[in-house]
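First comes the structure, then the notes that go with it.
Note that one protein chain is taken out, while the other chains of the complex remain in position.
Note that the chains are named A and B in the order they appear, and that numbering of residues resets to 1 at the start of each chain.
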Amino acid sequence: MTKVRIFVSYKQSVFDPQGETIKDAIHALGHDEVTAVQVGKFFDVTLDAAGDKLTAAVKEIADQLLVNFNMETYTYRVLEEA
Amino acid sequence: MRIAVVVFPGSNCDIDLYEALHSVCQADVEYVSHHEKSLAGFDAVMLPGGFSYGDYLRAGAIARFTNIMPAIIKMANEGKPVFGTCNGFQILTEAGLLPGALKRNDCQRFVCKTIPLEVVNNETVFTRQYQKHERIALPIAHADGSYYADQKTLDQLEENHQVVFRYAEENPNGSLHNIAGIVNERGNVLGMMPHPERAVEALLGSSDGLRLFKSLLANGTAKVEA
Partner (left out) sequence: MKQAMTPEEIKEKKPYLDWSLSEAEYNYISETLLGRLPNYTETGLFSAMWSEHCSYKKSKPVLRLFPNKNSRVLQGPGEGAGVVDIDDGQAVVFKAESHNHPTTVEPYQGAATGIGGILRDIFSMGARPIASLDSLHFGEIKNDSQMQMKVENTVRGIGDYGNCMGIPTVAGETTFDPCYQGNILCNAMSVGLMEQKDIQKGTATGIGNAVMYVGAKTGRDGIHGATFASADFSDENATQRSAVQVGDPFMEKLLLEACLELITEHPDWLVGIQDMGAAGIVSSSAEMAAEGKSGMTLNLDLVPQREPEMSAYEIMLSESQERMLLCVNKGHEDDVQKIFAFYGLEAVTIGRITAGHDYVLFHDGQEVCHIPVTSLTDDVLEEESAEKMPARIEKAAAMPAWQPQIIDAGETLRQLLQQSTIADKSSLYQQYDSQVRTNTVVGPGSDAGVIRIRGTRKGLAMTTDGNGRFVYLNPEVGGKIALVEAAANIMASGAEPLAITDCLNYGDPHDPEIFWELHHSVQGMAAACREFDTPVISGNVSLYNENNGQAIHPTPMVGMVGLVKDIDHVIPSFAQHAGDQVFIVGKTGDDYAGSELQKMLTGNISGVVNDFDLHHVHEYMRRLLAEMQTGRVASAHDLSEGGLGVALAETLFKTDLGLDLNLGHMTTAQLFSETPGRFIVTVPADQAESFAQSLGDDAVCVGEVTNSHWLALRLANGEVYQNVSELQQRWEEALPCQLKSRD
């Protein structure tokens, strides 16, 4: 079994008002050194695959379901390998 | 004209669409479950508002994997009228029947109120009974209604007159180009965040949405030619 973490967030060009709001709240905490906050979500997917098969599966799951390419983008990394 | 109102798990404005067509317009309308695979015998299909699959993942993202979706896409490709309001609009973009996407409102909140819109294009099967640039008031009720598309898509939408409704005074959600509703290039698929089906009786505050349904019904069963 392999556990993969897929990170989904808005594309760089898309305005992220939630991130802006959180940045303002961080500033209210006194952390003026924070210059940007981008919000995203991640999915931990456990699957019985490795190598090319794994890469292909993750790509298809992300492309077809987890990501809306009109506004979002993704990266992933392997957390645990059996 | 026989119209299908699709019921997805979590649809909740299905009754609003149904009653607007049935009680107010005396149209021939039927609920169709998402389990069904065919829309044979229907001349138009409508996707209601609500929270299909709880808006989990993204609003409208999961509904597109239901049994009924290929039949909706088929109708769209045949040039038959396909209409989605609110969550229905979100589903149409997620399914690729309309360009762009609906993001979380800029204010990060669900917003329910009646707001002014401008009818930008009155040459669609859905808007023929409106005047061009007419101001109407329709309710909105959504948390994810901020229309987003890249610049190229926006340019195309404007050039092809695909923007049908725009927010006229205030932009309640941060939509680009104040977009409230768009059609596909062929003009037979309309998606909009406001709820015309909630504005068909003066008793409930506004009847400005009525002409959208009347436009469509007056059109009979004619297809929109490519």
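In this text, contacts are C-beta pairs under 8 Å (C-beta built on N, C-alpha and C of every residue); 3 or more make two chains touch, one makes a residue touch a chain.
Treat the numbers as computed from the prediction; the structure is a model and nothing was measured.
Among the displayed chains, contact with the absent chain in the complete complex occurs for B. Of the candidate positions B:1, B:111, B:137 or B:217, contact with the hidden chain is made by B:111. Interface note for the absent chain: among B:53, B:126, B:148 or B:165, the touching residue is B:53. Think of the hidden chain as still there; on subunit B it touches residues 9-10, 12-13, 15-16, 19-20, 23, 35, 49-51, 53-56, 109-113, 139, 141, 143, 195, 197-198, 200-201, 203-204.
Methods note: only the chains that are shown with their structure count from here on.
Per-chain CA centroids place subunit A at a distance of 30 Å from subunit B. The touching residues of subunit A, when paired with subunit B in their complex, are 10, 13-15, 17-18, 21, 65-66, 68, 70-71. Interface of subunit B with subunit A (complex): residues 57-58, 61-62, 65, 93-94, 99-101, 103-104, 106-108, 148-150, 174.
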